[in-house]
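Take a look at this one; I'll ask things after.
All protein chains of the complex are present and in place, except for one that has been dropped.
Let's turn to subunit A:
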């Protein structure tokens, strides 16, 4: 069950030497505070608010169109600050989602149009269904699926979730190819067959 190739125009994306594919239409505020560990895809009109606090994303993370990653706000005894946001490896964040979480673990799937409330903690290998609203400070246990508004655990995930997410994000990254390369590959294969 191979994923289909998704093409993007080379003029729209910037490819870094660590393999990150970042759309030019996305907004990365405070880029000096954003660490993308490699092979991430930042699509469309998404936003990462690095100006509020540090944002660190692991490898093979996919941030779909118009989603917002934003560090949450915390009142400490001595004052207030925005909490740094850590996102693990192999995380897929769907279109239009708003992620205000404090920690997102690895191998997490976040669906479309979700609202992840302030200071939520999403542990590894969990899944947030489409259109979910997680109230502030929810802790999502590993291997669970949360859905609804307010989000509740509706089912459990198999132990293979980690391998599934690794497969999914890796093949998504490999199939997310620029327009020019795709036509080049086809011509080569036709020539070799002759």
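By our rule, a contact is a pair of C-beta atoms (placed from the backbone, for glycine too) under 8 Å apart; a residue touches a chain by one contact, two chains touch by 3 or more; residues count from 1.
Criterion: contacts and distances are computed from a predicted model.
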- Message: Which of the following is the UniProt-recorded protein name of the chain this complex doesn't show: "Vacuolar ATPase assembly protein VMA22", "SKP1 component dimerisation domain-containing protein", "Anamorsin" or "Dynactin subunit 6"?
- Response: "Dynactin subunit 6"
- Task: Taking the full complex into account, find the residue in A:22, A:63, A:115 or A:161 that is in contact with the omitted chain.
- Result: A:115
- Note on the structure: Touch with the missing chain holds, among A:35, A:81 or A:154, for A:81
- Message: Across the whole complex, list the residues on subunit A that are touched by the chain not included here.
- Response: 27, 29-30, 47, 49, 51-52, 66, 68, 70, 73, 75, 79-82, 96, 98, 100, 113, 115, 117, 131, 133, 148-150
